[in-house]
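Note that this complex is displayed minus one protein chain, with the remaining chains in position.
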Amino acid sequence: MAAELFSTFYQFADVFAFLILSAAGLAIVFGMMGVINMAHGEFIMCGAYVTVGLVKLGVPLAIAQALAAVTAGLIGVAVEYLVVRRFYKRPQDSLLATWGLSLIVTQSMLLIVGSSITGIGTPEGSFAIGGYTFSTYRLVLFACAVAVLIGLYVTFMKTRFGVMARATMQNAAMARALGARTGRIYAISFGIGAGLAGLCGALYAPTMTLIPTMGATFVVESFVTVVVGGANVLLGTAPAAVFLAMIRMALNASYGQIIGQIGMLFAVILIIRVLPEGISSVLVRRGR
Amino acid sequence: MSLVDVKGVTKRFGGLTAVSDVDLTVNAGEIHCLIGPNGAGKSTLFKLIVGLYPPTKGTILFDSIDITEERPSARVQRGMSIKMQAPSVFKELPVRQNIQIALQERFSGAQRIFEEDRLLTLLNLAPDSGKVAGALSHGQQQWLEIGMALALQPQLLLLDEPTAGMSPEETFRTGELIKSFNAEGMTVLVVEHDMAFVRQIAQRVTVLHLGKIFARGNLEAIIQDEKVAEIYLGKTHAH
Partner (left out) sequence: MFKLLDGSQTLGRGWTFWSCFVAVLAAALIYPVFADSYDVGNFSYFLIWIFMALGLCLMWGYGGMLSFGQTLFFGISGYAYGVLAINMGGGSATIAALVLSIIIAMIAAGILGYFMIWGGINGIFFGIVTLSATLVLAFFLGQTAGPEWHIGPARLNGYNGMKGMDPLAIGDYFIEGSALYYVMVALIVIVYLALRMLVNSRIGNVIVATRENPQRAEMLGYDVRKYQLLTFVIGSGLAGLSGALYTSWGQFITPSSIGLPAAAMPIVWVAFSGRSDLTATLVGSFLLLFGFQTITVYSQQAALVLMGALLLATVMLAPQGFVLGIGKLVADRWSARRRLGASPALADTSRLQPDET
């Protein structure tokens, strides 16, 4: 009995972690700047490739992953400065511009690196409960997802940067009038978003085959989570991930992966109809 | 004979009751003004009659037909025409095309062009007919939109603060325009703040306060009512 319960929890944790890790970065960028970053998948890919590259050079996995996330973050800052900056509050244009960027990056990677490189294996370690075996690494991913949420909470709620960032999110002109350097805040926030994407890629790199188009695997689900969740990461993306993970799990269990994905899509469409601004609009107290 | 019958209409937004148990009758052929201080619920009541959202309770009748559940476009098809407060024309399209879109269901071909010209002259917009509507001044855009609303030749014209942002002279001309259409049989319901304008055009007046009907009657009666002046808290143009 306990084994069944744990197994259910494990499956939930697996999907939840995937959704949080892939969507958190996107949610920050969307919530902060009203920008839809279609190159999100490419930051994920960047994190994965840098991780694998470093590991093959002998760097320990965890350090490689951290460095990969930072790399992605720095590239994100550059991208923000060069491209994204012009498209604040213009979701359609930012979507198209970053989609163009995404095409350029994936296809260039295909040209330069080729279609696949040998990956690195999932760290060993499994444990058994009842008749089931579970991979430890998957639980590590869950722990990371939770850590990301806590980290974001602390950053955005408890630090000075976080307060300025939230002020900028609500009313950039006012924030600027009160001394916030909104340009830097946007750059840093986009960098955080890209870094989180890189982290996602870095964490999942040992579990996947690396191809330049691997970002696409994450794109649909992360977009869906952000759309359902709305602009607020903590009060939107997290509950959305919970909700979608449960739907996904239930459908996967009964009908398999494809129905799982299709079911999630339908759930999204239904949610958008009922809550056009996502779950955030319900949970965020409108203190204005 | 009543053209619009609002019966027992209440509208709540979450915890806020914007309009509470309001009855309103607009008789055919009259110019009816809806006034009241800020926050009285005038705009909400207007939007309920227009159909932007449904009431929490109550019914709305137009020409004895229950339109409570109908979309704005359906209400317009029944004979209403609407102008909201902020100018809302097709900003990227030329002025003439704006009028054309309003007229095209009723007229076609050469006759439509004749009507376009007639309206453009009436609105003083003939020299600007090739410009994009967004290039017009605020007052001109208001006029363009009023013109488009009139182009539908409605039974009932609904205006929400049509003179907002207009100069006194433009305001007066708007009033005369509305009166001339009323003289031809058009019923008009206007939400207004500008008491001079109300005095210029109104025949009957309903006063809203805090979401409820405060007073109603002929223009003279309302103007002389001290209690109405009081709720405006000293705004001089209520006297």
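General observations
Per-chain residue numbering starts at 1, and chain names A and B are given in the order in which the chains are listed.
In this text, contacts are C-beta pairs under 8 Å (C-beta built on N, C-alpha and C of every residue); 3 or more make two chains touch, one makes a residue touch a chain.
Bear in mind that the values here come from a model prediction, so they are computed numbers and not experimental data.
Every visible chain touched by the undisplayed chain in the complete complex is listed here: A, B. If you put the hidden chain back, the residue from A:68, A:224, A:249 or A:279 that touches it is A:224.
Seen from chain B, the chain kept out of the figure touches residues 50, 71-74, 76-77, 81-84, 88-94, 96-97, 100-102, 104-105, 129-132, 135, 145, 148-149, 152. Not every partner is drawn; the one left out touches chain A at residues 36, 83, 86-87, 91-93, 95-97, 99-108, 110-111, 213, 216, 219-220, 223-224, 227, 258, 261-262, 265, 268-269, 272-273, 276.
One rule holds for everything that comes next: only the chains that are shown with their structure count from here on.
Taking the mean of the C-alpha atoms as each chain's centre, chain A and chain B sit 49 Å apart.
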